[in-house]
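The structure is given below, and queries will be raised subsequently.
For this view, one protein chain was removed and the others were kept in their places.
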Amino acid sequence: MNIQIRKYYYGDIPEDNAGGSESKESKVSPATGGGGNWPLWEVFIRSKQGLDHKHVGSLHAADAAMAIENARDVYTRRQEGVSIWVVESKFITASNPEEAGELYEPAADKIYRHPTFYELPDEVGHM
Amino acid sequence: MNSSLIDYIQHLADNALIMAQRNAEWCGHGPVLEQDIAITNISLDLLGQSRNFYQYAAQLINESEKSDEATEDSLAYLRTERAFKNCFLAEQPNGDWAQTVLRQFFFSAYQFLLYKKLQDNTDEQIAAIAAKALKEVTYHLRWSSEWVIRLGDGTEESHQRMLTAIDELWQYTGELFMPAAYELESGFDVSSLKDDWFNKVVAVFEEATLPVPEKCFMQTGGKTGIHTEHLGFILAEMQYLQRTYPNAEW
Partner (left out) sequence: MPVQDFEKIFQDKIDAEIKIEPRDWMPEAYRKTNIRQISQHAHSEVVGMLPEGNWISRAPSLKRKAILIAKVQDEAGHGLYLYSSAETLGSSRDEMIADLLSGKAKYSSIFNYPSLTWADMGAIGWLVDGAAILNQVMLCRTSYGPYARAMVRICKEESFHQRQGFESLLVLSKGSEEQKAMCQDAINRWWWPSLMMFGPKDSESTNSDQSMKWKIKRKTNDELRQQFVDMIAVQVKVLGMTLPDDKLKWNEARKHYDFGDINWDEFWNVVKGNGPCNKQRLAARNKAHDEGAWVREAAMVYASKKANREKQEAA
């Protein structure tokens, strides 16, 4: 597929058209990059008592305690949460989307697992 | 008119406002995005506290003068250098991140003890403002303590920068516990908080592997309106629009 993108959008200015505003030399050595090599953490927030924690995004922090506080400052500025979980992103194991077929499709035809599969007389009422 | 009570409330408000103004200077310039947001949150909390105190002071002033001229903004924007009663510590420049977090730690440790006491104040309004703010300050104290420890016990450079910051700021901590007349009349004797404050500093510094400074000369004056030269510039900038366009609505 021959892909050429020649249309320029807000938030998408191709570099070849952008010219040099500053020196092209990167002054940033890897050791002092934007996250300062602070590892990436995934953040899960319980929005109120009684609900599950839900993934809301990620952030950088030097350690777990800081990750909790950063999550508090970044993701709960509008009372979005009452409890926070953080886990370093590298410890998350994810299923492979290419195996989605074998993993999830076999469940598709087991319709007898769902209550709507069973037809009962109306007199039974709610069951 | 109970002028010492009004002075006292304005002192509480000025402290919070000047700290908020200083911390907000970091907005957009923090060492990492997450901490840019954190220090700005602290600034917003302090700004909120100052507004609560100014509004109360304005109410008392208006009641006693039978007018409606005093507002939170008239108190923040139309008083001059000598009328501001914030402590020296609050107006000190941000310096580097070490100086900012140390200033916050000294200040939050003080504010924590102060508000804890004020939440039981006989003046219900002061008690209510203090009780609400105490939750915020508890977090500020935690955040700033952790940064002091992290930088003190971090790299050689961060340790050295903390030493420099201590050297810069320690001389302004004594004033926090030397009561001004209005504090004694309308608040309480803040010198009673000194030991608890010092013990907190010792505990955090110990974990941070930082030395607790020897006794040194302590600067005083801010609470009674004799400030360092920094305050004039802070006010010149902060009050510029209100001064340039008198009586305008914004």
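For reference, chains read A and B in written order, and residue numbers begin at 1 within each chain.
The working rule: a residue touches a chain if its C-beta (ideal position, glycine included) is under 8 Å from a C-beta of that chain, and two chains touch if they have at least 3 such contacts.
None of these values were measured; they are calculated from a predicted model.
Engineer: Which listed residue, B:G48, B:P179 or B:G232, touches the chain dropped from view?
Structural biologist: Of these options, the touching residue for the absent chain is B:G48.
Engineer: Which residue, B:K85, B:H140, B:R161 or B:H227, contacts the hidden chain when the whole complex is considered?
Structural biologist: Answer from the full complex: B:R161 touches the omitted chain.
Engineer: Given the contact definition stated above, which residue among B:G30, B:P93, B:P213 or B:G232 touches the chain not shown here?
Structural biologist: Considering the complete complex, B:G30 is the one touching the chain left out.
Engineer: List the chain A residues touching the unshown chain?
Structural biologist: Against the left-out chain, chain A lists 1, 3-15, 17-28, 30-38, 40, 56-60, 62-63, 66, 74, 77-78, 94, 96-98.
Engineer: Need a quick check: the contact residues on chain B for the chain that isn't drawn.
Structural biologist: 17, 21, 24-25, 27-37, 40-41, 43-44, 47-48, 50-51, 54, 72-73, 76-77, 96-97, 149-151, 153-155, 157-158, 161, 237-238, 240-242, 245, 248-250
Here is the rule we go by: only the chains that are shown with their structure count from here on.
Engineer: Could you give the separation in Å between the centres of chain A and chain B, each centre being the mean of its C-alpha atoms?
Structural biologist: Computed value for the inter-centroid distance: 39 Å.
Engineer: Spell out the residues on chain B that touch chain A in their complex, using ranges where they run on.
Structural biologist: 31-35, 37-38, 41, 142-143, 146, 150
Engineer: So in the complex, the part of chain A that touches chain B is made up of which residues?
Structural biologist: Its residues touching chain B are 34-36, 38, 59-62, 65-66, 69-70, 73-74, 77.
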